[in-house]
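What follows is a set of notes on a single structure, which appears directly below.
Every protein chain but one is kept in place in this view of the complex.
Entry: chain A
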Amino acid sequence: MSNTAAPRLDAEAMATKERGQWEMVARRFFRHRAAVVSLVIFLVIVLFAYVGPFLWKWDYKIHSEIPSWASPSLDHPFGTDKAGRDMLGAMMQATKQSLNVALVVAIGSTVIGALYGAVAGFYRGWVDSVLMRFLDIMFVIPFLVITGALAGAIDTSVRWYHMAIILAVFGWTSIARAVRAEVLSLREKEFIEAARSAGGSDWHIITKHLIPNTMSVIIVSVTLQIAFAILSETTLSFLGLGIQSPDTSLGLLIEAAGASAFNEHWYLFYIPGVMIILIALTINFIGDGLRDAMDPRQTMVRR
């Protein structure tokens, strides 16, 4: 296609070797500067959360030898809180728990949503109608109330995987809609007809032909789900309906910081807040970069 587009491209096209689809996506992604910077920052945060606790001397628990309300210093780079907890250690644990929730929610809700949307779009007719009415019902149910009510009803102390399951079970609707819209047009294509005439079962067509072809929509959804899950989990924890003490979460740390935004304990408020913003912001930029990279309508020529 590009051979006839512009003579200037001719030489380029002949000089470069053929590239696979994913290779092209990766190349386009790495040209998106904000997305690449975000990816690096996000990986650093992941390392901070999962590797950091092995390197740092304090954990997230309260220790009697830690002074209370110490300002940031070399011993305690993020300061300490009132009870005598090293905030760097607490931040590592909190970030880890929030990321745990976010990653499980992203994968879980994407699997549910992609299958749901693909089934609805593939069968059309009454199956589609029933499934879409159920989506309408899910849209009407207030998300924070239902997730909060379920998390609040857990008798034992709420752990991160409780939150992850609850958020995934109620957070898949947007992916289902996006995948269904894609599948509605894909199912009319010839390759689906070919798969069917070759004797492929419905399940085979959905999982092997339809869902792989909606991968670009799904991957972008996964990234947006991570940001959504982080914000929901921290909000619920802030409201006291999520992860509970003695475990910790970014929302819980901000709740504990209370009204300290402008007093001498400002670091208790800003550090967890900035961490949430950094995670959600970098994830959104990565999603944006992936969307641009995977948009098939985009030309290979960068202006």
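General remarks:
Methods note: contacts are C-beta pairs under 8 Å (C-beta built on N, C-alpha and C of every residue); 3 or more make two chains touch, one makes a residue touch a chain; residues count from 1.
Rule of thumb we're sticking to: contacts and distances are computed from a predicted model.
Its record in UniProt calls the unshown chain "ABC transporter permease subunit", which is the match among "Solute-binding protein", "Sulfur carrier protein ThiS", "ABC transporter permease subunit" or "Imidazole glycerol phosphate synthase subunit HisF". Shown as candidates are A:69, A:139, A:161 or A:191; the residue that touches the absent chain is A:139. The chain omitted from view is touched by exactly one of A:109, A:221, A:234 or A:248, namely A:234. Listed here are the chain A residues that touch the chain not shown: 133-134, 136-137, 139-146, 148-150, 152-153, 227, 231, 234-235, 238-241, 251, 254, 258-259, 261-262, 269, 273, 276-281, 284-285.
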